[in-house]
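Selected chains from the complex are presented in situ; the others are not included.
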Amino acid sequence: MLLNCVAYRDGGRLADLAVEQISDHLALPACFVWVALRDPSPQELDAMRREFDLPALAVEDAMRGHARPKVDEYDDTLFVVMQLIEFIGGEVNLGEVAVFAGPNYVLSVRTGSKQHFLGVRERCEREPHLLKLGAGFVLYALMDAVVSRYLPILELLESELEGIEDRIFVRGTTQLNIEQLYALKRKVMVLKHAVSPLLQFAGRLYGGRVPAVCAQTQDYFRDISDQLARIDDAVDAIRETIATAVTVNLSMATVEASEVTKRLAAWAGIFAVATSLAGIWGMNFEFMPELKLPWGYPAALGLIGSACALMWWRFRRLRWL
Amino acid sequence: MLLNCVAYRDGGRLADLAVEQISDHLALPACFVWVALRDPSPQELDAMRREFDLPALAVEDAMRGHARPKVDEYDDTLFVVMQLIEFIGGEVNLGEVAVFAGPNYVLSVRTGSKQHFLGVRERCEREPHLLKLGAGFVLYALMDAVVSRYLPILELLESELEGIEDRIFVRGTTQLNIEQLYALKRKVMVLKHAVSPLLQFAGRLYGGRVPAVCAQTQDYFRDISDQLARIDDAVDAIRETIATAVTVNLSMATVEASEVTKRLAAWAGIFAVATSLAGIWGMNFEFMPELKLPWGYPAALGLIGSACALMWWRFRRLRWL
Amino acid sequence: MLLNCVAYRDGGRLADLAVEQISDHLALPACFVWVALRDPSPQELDAMRREFDLPALAVEDAMRGHARPKVDEYDDTLFVVMQLIEFIGGEVNLGEVAVFAGPNYVLSVRTGSKQHFLGVRERCEREPHLLKLGAGFVLYALMDAVVSRYLPILELLESELEGIEDRIFVRGTTQLNIEQLYALKRKVMVLKHAVSPLLQFAGRLYGGRVPAVCAQTQDYFRDISDQLARIDDAVDAIRETIATAVTVNLSMATVEASEVTKRLAAWAGIFAVATSLAGIWGMNFEFMPELKLPWGYPAALGLIGSACALMWWRFRRLRWL
């Protein structure tokens, strides 16, 4: 589905184009065309391929979807693939934005996600002095928009982790914690796989040799790279913390098991004393003088009770009870 | 066993050749020879070596089999080894495809696997404008076919992992899970060893200095490399998830053990109370007035029953029962 | 808030400037301007941007805050971001210093921290022969001050770790240890994230190609880098030790659990013997000759006592009790 197809000149909007006008406008001097597609049909993509003369392999990639984030260079065209992540009620929805950035055009193709980028176009049109920089700046603006959307996801994951940490040493939460840590780990890996390859490729868009499209906007791409590096660091920190938390949780499970055994041992001991003593006075020997005494029974009860109380008190002091 | 031996010119089929005609056709201008062998005898391979003037060491490698995936360069000949993986009922079958790609020929040698590559030849013959690119394109088509066959294997492993994850927190599945995680880990390592070295070598077939054979088809090899990188990432993600799952499973085993101990402790306590009380009234003291009371027995039974019920209710509330 | 705004010439103080005088003094030959801001308002930063002609993206970064430590090069201006760490009663407070270092000026912007850098200015003014080196030396002095403040934090973390290690093999401290190890781990990661990226970037300020600002003070920046490397190494050592300590703690929890079970087993055995024997003599068979013996009861008591004592002694020898 075609979302926008606009020609710009000197940073200002020239005209909304029909698809078949694109190639004509590309031929105009100082003219810049910016097209946005959403979940395009093969026919639409093919029309674009012809109008923009896009590299066939890249178009195939955009069509196929589910690619790894990457920045591929085809002669003077950059092909950038980024992932869009949505967590909807525990489920992960992975969308994709593929951007073709040539000398005087940008084509963005969004698939499988409801996140739109209208704001990017508006922002660019409000800053004609930057839009004048052409494809490089638009590519930056799109990448910046995608990367900015990783930040709330990162914050969500960090706050989930904090939630787990708040109760990791609370008794009886072992299984809940381990389940949530495992679920969190999976979400973190999704973000990791969106960010890490992109960070790696973004490093090629500034410093050293740089694709022609990005030559004038290197500082902007370094900014993107800095942000990606920060997210990547934070993601790695979460992963390391999860790994530690899982082991800590295992320790807590062992500690809890040990405490249960202590309680079991303490009560077993107390009742065993009572039962043993009662058993002894339940023996059938003929000559057991204490059995004849009038205060024998209360004394026995008292002895049994005292023995149990004494043990209870000792176990209490040992913190077994 | 010789599968095919065909000469092409300008992307079109020229003739089916006998083995001894190969060297003659290699001498023809603009002629391109594509031969496919399967589980060849040493004699067959040696004949090929003479016809194509193949490097001796590479031929030895292809004969020996069980090599690590690699891309070796011998002057103007590329020698590529890839692994073919089949999981047949829990068993792993590892086959191999070795490809010799020279300036105007491709020789593919498949060993130990039933996966054939007829489709590759058909696809190439349907696209003469690409087949015209010669050895580089055929090599790409073969590598692409092999790599594409890793994808369903990856999906299989991912769905096995999901199957385990679905019940990792279910009671009583600890041992089953750990057995299946271990088996899965082994399969994942097989895929890893097929993909990782190939990814490493594929990086030499585009960008920077490139073997002559691949010079015109660099974009295609980058595509291969992208796909391998994606599989490699996914394999690493599975490995990391398995490692986490193994620890999580250990935690679950500890939690389960702890729960069993809790139940043991609870029931032991309840019966210990009953036994102690019964033991006390079983003592043989002469003066135990309650023993004479007509309602003494029912009252004792009631007391024992109430004590047990009270304990049962408390353990229930503590979630020990 | 503007803290200082001073012009220097030949290493000596020339004059305190008002903000709007800055650009005039920058135009003077051999004049060097050093400005310090604290938690500046956007207006203040913007004024600075105009006076110093700072790169817009870097100013945005400084305004936004919470950046990853880094050293960015914009033409002849270096933009350095460092983190200031304070642990206040278990809470972490993360501040930031951003430094713009141009050919003849340094602007430092401190946000979110109470740590001031007056000492740095005093030290520089006391050493005019070094201050003469200009922006490079002031940048070094600021970085040195920040890095020096990481050292007491490192020592704090190391002494916390030693505190935990002192009692890691003491019975009954398992949970305390694991809680403190976890808390320590989090603090260590904060320091790690302040130090590691800075170490990486500091490597670009000496040896090989170096930003013009640092050209004459490379040895100083290598010194910074050495110190950062030492802290980074120490941090990694703490992390590795924590990881080992967590596992060791788990072992200790298991050992403790095992010891509790041993005690439980020992006492259960001792009482079970007493109860069994008492039960046997409590049986109601008519012909149990020992029951008739006058010394039967004391003998029985003696036997029960001896059996228990024997078992106690054996368990003692086995170190189960």
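Which chain is which? They are A, B and C, in the order written, and residues in each are numbered from 1.
What we mean here is this: a contact is a pair of C-beta atoms (placed from the backbone, for glycine too) under 8 Å apart; a residue touches a chain by one contact, two chains touch by 3 or more.
No experiment lies behind these values; they were computed from the predicted model shown.
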Given 3 placed chains, full-complex copy number: 5
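Keep in mind that, in the parts below, only the chains that are shown with their structure count from here on.
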Rotation in the CA alignment of subunit B with subunit C, degrees, nearest 5: 145
Classification of the subunit A:subunit C interface as same or different, half of numbers criterion: different
Averaged-CA centre spacing for the pair subunit C and subunit B, given as whole angstrom: 40
Subunit C, residues touching no fewer than two other chains: 282
Sites on subunit A touched by subunit C in the complex: 165, 168-169, 219-220, 222-223, 226, 229-230, 233, 237, 240-241, 244-245, 247-248, 250-252, 254-255, 257-258, 261-262, 264-265, 268-269, 272-273, 275-276, 279-280, 282-288, 319
Touching residues (chain side subunit A, partner subunit B) in the complex: 55, 57, 61, 67-68, 70, 72, 74, 172, 174-175, 178-179, 181-182, 185-186, 189, 193, 197, 242-243, 246-247, 249-250, 253-254, 256-257, 260-261, 263-264, 267-268, 271-272, 274-275, 278-279, 281-284, 288, 290-297, 300-301, 304
